[in-house]
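In this view, the complex is presented without one of its protein chains, the others remaining in place.
Let's look at chain A:
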């Protein structure tokens, strides 16, 4: 593979993903979500990301199914375009350029050629208007849509604050304390306001709006947790509303069920509330959803509902309000304090997840593998409450031990806990081994294990550095208590300090013989056996920000970065400064598998990456302009197999991949592949048949057919039961290729008929075209997934070709008949 000219910065997860409500496909099998600049399609049953539709240049703000073709999807973005997708094939069909930023998208069944979008009012800041955009019909992919007509002005920018009523008769929009309802037919605009005065329970500002699908009823959510149901709003004076109140804080989203009998509401309490019949007394709850609910969507058949959460999680909920499954990528936590840590066992990224939890995030599948509850305390969703938070994480070399530090800070006193977890092979999870209260008197600033590949447990050492001016060494000891369930526990072995300076960082050399601890301006190097202070380094002025040892061939070097913008490399053998460079380094990250070290700097509102070897003062690679966001953390994740790298310049990417986490908690990486290459494995072929809704009738029909085939067999008639067999490649190709790229029917017909014949290795093999042969090989690989598809093929009474080992018996006469059929002229078909 030839390496492209430059590395690209690629976003791989995290950030604020959800800019709009999710959309279920017509059959409720797929879920479509706006996810950053992409539209993602998930399978509801397997939680898998089936398709990633990219093309927008900015955040996707709205997605809506095309009411006239449920295989098509409209999406709008801040880049000012509306795209029409065939989401089953992942093909962009049309792009309409509107021009201004689009903040929300609405599509009505009643107006076929126009959509509604919210755009900023030109010339005025923070004023937005709802406009209808006429989607011009025309040839070509890229079209201009400049025909705008304003429906409402002074609307809120949030897509939740505008909703279209029953059959598109009216549109309701809320902003602050005002509700405006516009009736399209009557061309009448009604405005209703609530009192602006703040009550003792908070303010009554509107937060979201939803319209009843069958009746004239508008539900609005408020900042004080109330839900108001407005009726009779066609009259300016005789309007009326009733109130539902359960939420104690802002109502984030509302959704009516398809018939309008139930109303779903969600807020920061992470509880989904189901209100029956608009009654205050009848309600059901689904609590403990993990994090605040941002958006709620009902599936068109009413069987599912989906909530998008503030931490980027998607939860799918059954109609009986039972938790069904959750789709979670990188969970956005309130504040990442642990940094990016790689679990040596699973190669997953480990960082703060839910409050008090550690998430294990799989980079390959963009899924959360596991969430480990560290704090083990109930999280209370309330503003201004000091909760215990996870601040430090370290894994031992083999991933057998996990050390975590959690802290809770009140005004004066600090609560600290150091926990050591042992990986239990049986339960395949971490088990708490030792808990140490107040390991230090002040905040813990650094923690590391001695990375030794030997398996002897007694060589394992944990070092913690604290602001209380000491570093502590923790070792495992045999538990003397016979009643203890575990054989070992951890205890403090050594306490070291240096001139009563605050310890800021700690780090072991590759072989584990030396420990470097930085004390404000000084780096001290200690012998890890005798705990003698070997030597000290400093580069005044400026406190030491980061330190690390070189690896492999460069293990004699110690690298440090100071506050005053110096990167220093000390030679441990000569105890002298080898070289130094003027660079404001924020993060210093050594690759565990090579001698390369990555340094990330922040200069003039721009992040830059420098990769260097400690023995060479010249960097191997420099990448400027990593993005406008400040990078918080970085980590090298080892690759499963070394990647072939063309250029010498990218040699450092051979064994590991570098990931960054920005301030907005976006996970980014540097990739050598182009966008298309990266996306291909994710996009899989989808069977068209799958998208048809399973109706009771089709089930009945299927049952009936099965019965019939059973009878047929009983009667001795020959029928090939193809229920669990592979289908013909030709048929598959015919059905799976998008219609607009299919060749003419006359060309396809012989292939199709051919495919219905039974191939004998010696006779029919040469008759099948090579093309089809290749196809069949490909299909064999993913045939397992497609098995249920073939069920639908039963309509064809003629025997279907079988591939593989299955022996098939057909009488000679039948074969002859089939061959006769083949020789017939099918060109007449092309007439149609």
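By definition in this document, a residue touches a chain if its C-beta (ideal position, glycine included) is under 8 Å from a C-beta of that chain, and two chains touch if they have at least 3 such contacts; residues count from 1.
One rule holds in what follows: contacts and distances are computed from a predicted model.
With the options "Guanine nucleotide-binding protein subunit gamma", "UTP4 protein", "Myotubularin-related protein 6-like" or "Thioredoxin reductase" in hand, the undepicted chain maps to the protein name "UTP4 protein" (source: UniProt). Screening A:110, A:127, A:141 or A:232 against the full complex identifies A:232 as the residue touching the chain left out. Of A:282, A:320, A:429 or A:647, it is A:282 that touches the chain left out of the display. Touch with the chain that is not drawn comes from one residue among A:58, A:147, A:215 or A:493, which is A:215. Mapped onto chain A, the interface with the missing chain covers residues 166, 169, 183, 214-216, 229, 231-232, 234-235, 237-243, 248, 278-283, 285.
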